[in-house]
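Not every chain is included here, but those present sit where they belong.
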Amino acid sequence: MQDKKTEIPGRPFDDLNKAVGETVLVKLKGEKTVRGILKAFDVHLNIVLDQAEELENGEVKIKHSKLMVRGDSIIMIAL
Amino acid sequence: MQDKKTEIPGRPFDDLNKAVGETVLVKLKGEKTVRGILKAFDVHLNIVLDQAEELENGEVKIKHSKLMVRGDSIIMIAL
Amino acid sequence: MQDKKTEIPGRPFDDLNKAVGETVLVKLKGEKTVRGILKAFDVHLNIVLDQAEELENGEVKIKHSKLMVRGDSIIMIAL
């Protein structure tokens, strides 16, 4: 029954890899949101953002030139 | 006693694989819900949705052209 | 002292396996309850239910033709 479709599923980290150098929006546990240019990531979904901004209700609250976010804290990333 | 039934259990990731290219509804921890076309997944249940929508009380609140959701955040996925 | 009883303990996944094709009730973290026909499971206790229903105070709230539930979200399953 698994052959009934021909679509080949991708892997999430391929999509993440394509987003390196682009701006991403990251939603964290505890209602935190950060935005920045994706610079680095690893298999644990630890990421580094350049020109990062902490957002609150859609407004920029704090800026960080470089921000490492622990993968464990991440809910989702808009690529 | 294990032989008394002939039903062969499937594996959840087979069902997920069949849903690639189709719209799925994903319920996350913290009462969040997202909906989109399943594009990619991995064994940690990290997924990527295309044309993703964040829902609140059943209404579309925010749209993302591509959204990566960390498996750890997922409660259930309606396939 | 370990030999004083002759009862041979079973393994939980044997019981789960026997429940494939039958209706199960699943209690999730955060006071959620779902019910459906157990279609698939894996060693992480990820499961797939057919004809799934989300329950609230014992009443059916939403129906899903197929629902994947992440094992990590599950508290208990009435077999």
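We call the chains A, B and C, going by the order they appear; numbering starts again at 1 in every chain.
Here is the rule we go by: contacts are C-beta pairs under 8 Å (C-beta built on N, C-alpha and C of every residue); 3 or more make two chains touch, one makes a residue touch a chain.
What you are looking at is a predicted structure, and each value in this text was computed from that prediction instead of being measured.
Note on stoichiometry: the full complex in this file contains 7 copies of its one protein sequence, with 3 placed in the shown coordinates.
Everything that follows uses one rule, which is that only the chains that are shown with their structure count from here on.
For the pair chain A and chain B, the distance between C-alpha centroids works out to 18 Å. A straight line joining the Cα centres of chain A and chain C is 32 Å long. Chain contacts: chain C has no residue touching two or more partner chains. Here chain C touches chain B in the complex through residues 14, 17-18, 20-21, 28-30, 32, 34, 38-42, 46-48, 52, 64-70, 72-73, going by the rule given at the top. Listing the residues of chain A that touch chain B in their complex gives 1-2, 4-5, 7-16, 25, 29, 45, 71-72, 74-79.
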